[in-house]
Each structure stands twice: as C-alpha cells, then as structure tokens.
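Every protein chain but one is kept in place in this view of the complex.
Labels A and B are assigned to the chains in the order they are written; within every chain, residues are numbered from 1.
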Amino acid sequence: MLADFNFRIIFEYLPLFLTGLRSTFLISIVSIILALVTGTIACAGRISSIKLLKYPAIAYIEIIRSTPLLVQIYFLYFGLPTLGIRVPEIQTGIIALMLNSGAYIAEIIRAGITSVDDGQIEAGVSSGLNYFQRMRFIILPQALGVTVPPLLGQSIVLVKDSALLSLISVMELTRCGQTMTSERFMPTEAFLTVAFFYMCIYFCLKSLADWSQKKLIFREAY
Amino acid sequence: MMAFYFSRIVEIFPFFLKGLWMTTQIAFISLFTCTILGFIFGILRSGKNIILKRLVGVYVAFVRGTPFVVQVFIVFFILPEWGIQLKAFQAALLAMAIMGSAFICEIVAGGISAISKGQWEAGTASGLTLIQQLRLVVIPQAMKVILPPLVGQYVLLIKDTSVVSVIGVMELTRVGWVTVMRIPEGLMVFSLVGALYFVISYPLILLSNYLERRMAV
Partner (left out) sequence: MIEFKNVNKWFGKLHVLNDINLDIDAGEVLVICGPSGSGKSTLIRCINRLETIQEGEIVVDGVPVHDKKTNLTKLRADIGFVFQQFHLYPHMTVLQNVMLAPVNVKKMSTAAAEKISREKLTQVGLTDKAGAHPAQLSGGQQQRVAIARGLAMSPKIMLFDEPTSALDPEMIGEVLDVMVNLVSEGMTMCVVTHEMGFARKVADRVLFMDFGKIIETGKPTDFFDNPRTDRAADFISKILTH
C-alpha cells in the first residue's frame, strides 16, 4: 500500500503546501499574541475583587472551556453576518482562536500566580511594597517560571486547533490537503504530507517547552 | 423575523436532541475505549520492554503532533484506500479511540512515574508478581495523580467529538451546521448547540476542579 506512495505528486503540490504552512504559521503567531493579551486581561478580571470585572471574566472563561472550538468558530462564522458584520474568514478564524486560547491562557496565568507562596506576598507587604510593586517584583517573575512551559503547551494546541479553520475555507495547511484530495483524489499522499508538516512544528515547540521547563523554574529553598 | 426563526428552531428542537444523543453515544463509547486502551498503553510506556515503549512513544508523538481533524481525514479517507471500508460512525469512533488513548496514555504514564521505585521494590520483596505490583500497589497510589487530569481529558474528548461532524456524522455540531443552512440565524443556532455542549461538559469541569483541589491536599 505504501509501495505506490506517489512522491512526484507531492513535489508537484509542494508550493501549495508551503503557502499553507506559511499561512498556518502566521495565523498561529497572530492568534497566540492576541490570546496572550486577552488571557492576561481575563485573568486580571478573574482574580480581581471587583464583582463587575470578576463575574464577566468567569463567565467568559467557563463558557469557552465547556464548548467545542468548532462550535465557537461556526458561531462567529455564521453568527457575525446575522449581526451585519462581514469580515474575511481568516479574521473570523483568528478571532475564534484568540477567544478560545485566551480563556485557557487566563487559567494558566492564574495558576502561575496562585502557585507563588502566600509568605512571599506577606514578605512584600511587610516591607511596604504596594500591590503593583509586589506583582512586578515578586509575584510575576516567579509566576513566569511556572507559566512559560504550559503557555508553550497552549501554543502547540493552538497550532493544531488552527487546522479547524480549514472548515471555514481558510487556505491553511489542512485546507491544502483537502484541496489536493479533491483535485487528484490522493488522500494518502495529501494528508500524510500535511501530518508531516504539523509534526515538524510540533517537535520544534515541544523541545522549546521541555527546555524551558528545565531552565525557568525557581523554587523557594528551605 | 427573529421571532419567526425562533419558533422554527423550537419546531425542529427534537432534531437537536437527536444530535445530542448521537454526541453522547460517541462520547460515552470513546471515553470507555480510550480509558481502557490508554491504561494499557500507559503501562507499556512505563514498562521495561524497550521496543514496546518506543512504539507507544512514536504513536503518542504522532497523535500529539497532528491536529485531530487531520487524523479524522486520515482514518476516513486513507483506510478505504487500503481496503478497509468504514461507515462514518465507525470511522469517527476509531479516530476518537486513536486520539484519546494517546492522551490518556501520557496521563497514566505520568501517574505511574510519580510512584517511587521503593514501592515497586517493596512489592517485589513481598513476592508479588509484576501484575500484582501494578494492580495492588502502584496503580491505586497513581490514581491520585491520574484522576484529576483524566477527568479534564474527558472534557476535551467530549468537545473533540464535534470534529467528527466533518465526515458527516449527524451529531450535535453537524445538526447545527445543517440547521444554519436552512435557518440563517447563526447566533441563535450555535448558541443552542453551545448550550447543549455546556450541559454535558460543565459538570465534568466542576468535577475535575473538585478532584484537583482534593488531591492537592
């Protein structure tokens, strides 16, 4: 079965795959940056003691986490036009990825912040540091250590999630596989090539995540 | 107009319930098979047999490294090329099993590795066989580490069943997609779909949060 694997057709379609790869790459980078911003804001709301900020943040995070990304994508894709908002598919897709990953990132950051020992905060309080100084000098630098590896994990998830944008006809890597399948009907070649490219991205991000895991964690020593 | 569409949606609501039932079926069967296979793979992954260990490792890396939708396409389009004919429903279950088992395998292997070597040695010293050591000593302790992420993974698996809509399985998301073609009220239709997913996955999220807090003590 793999004996008649057609490499020639893959080379023929290689330029298409490379544009798809580029597009997946760009979509992922833009989405992860936007998701970091969204997640930071949502997390700030989530840990805030002001109810008007806290409860909307909780609602956002919980709704996103308990519904499938694909439903969120369709919600925006079919829903925005009903509101009279017409944006290109790729932007709809990026908004969906941003909102989805933003909720998970908010929880990752929150876990990082709560992982900092209460005594650290008390030590800061005792020396008269204010809330923002404690955040900046004591909590965030330590939270960063435990936050970076799961954030990289979330980027891996986001890259894979971007494959679902193929279902609203965004021309990214997976969509290229679909195109090749419908034009030549060679699904084996098409989707194994797609899988191969995703694996490459995965291994790069994975080694980065493993490395950061070793490097970045501070521990309080007793 | 809104009111008109709303009454149309109420009219076809049974159709949504059918989709929900299909989603529940796929989810339930998948959780069951994935848990069993995941535990088997997880034990092999933390075992001593290098070849099996590596094989499971390659499989896990493949699943974790590629999007689930691509895996669904591979199962649905490629297996027939190799002479294995599957209905959409069967292909969906197979894809779910392949994907879910790999993730659960990692969770189980992580749990087992959290148990100190001394526990195995104590088991050996009291004359337990390898299987007995696993079943009586290691797994019961590892469950503490395994359970919270396992329930979290269940939530992800339930949500991932939405992806099998791409091969035409008439589950909840597909029902929404078909409906929106006839009733162009995307916000309403997919809010309803989302709400139905929320109903099944949110209790599990709460359970997972609860377990995490309890096991942390």
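The definition used in the following text is that a contact is a pair of C-beta atoms (placed from the backbone, for glycine too) under 8 Å apart; a residue touches a chain by one contact, two chains touch by 3 or more.
All of these numbers come straight from a predicted model, not from anything done at the bench.
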- Item | Among the chains presented, those that the missing one touches | A
- By the document's definition of touch, the residue of A:C43, A:I105 or A:I138 touching the omitted chain is A:I138
- Message: Applying the definition given at the start, please give the residues of subunit A touching the unseen chain.
- Response: 117, 119-120, 122-123, 125-130, 133, 137-138, 141-142, 145, 218-222
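Criterion: only the chains that are shown with their structure count from here on.
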- Item | Centroid distance [mean C-alpha coordinates] between subunit B and subunit A, Å | 20
- What residues of subunit A sit close enough to touch subunit B in their complex? 1, 62-63, 65-72, 74-75, 77-83, 156, 160-164, 166-167, 174, 177-178, 181, 187-188, 191-192, 194-195, 198-199, 202-203, 206
- Query: What does subunit B use to touch subunit A in their complex?
  - Reply: 61-62, 64-70, 73-74, 77-78, 81-82, 155, 159-163, 165-166, 173, 176-177, 180, 184-187, 189-191, 193-194, 197-198, 201-202, 205
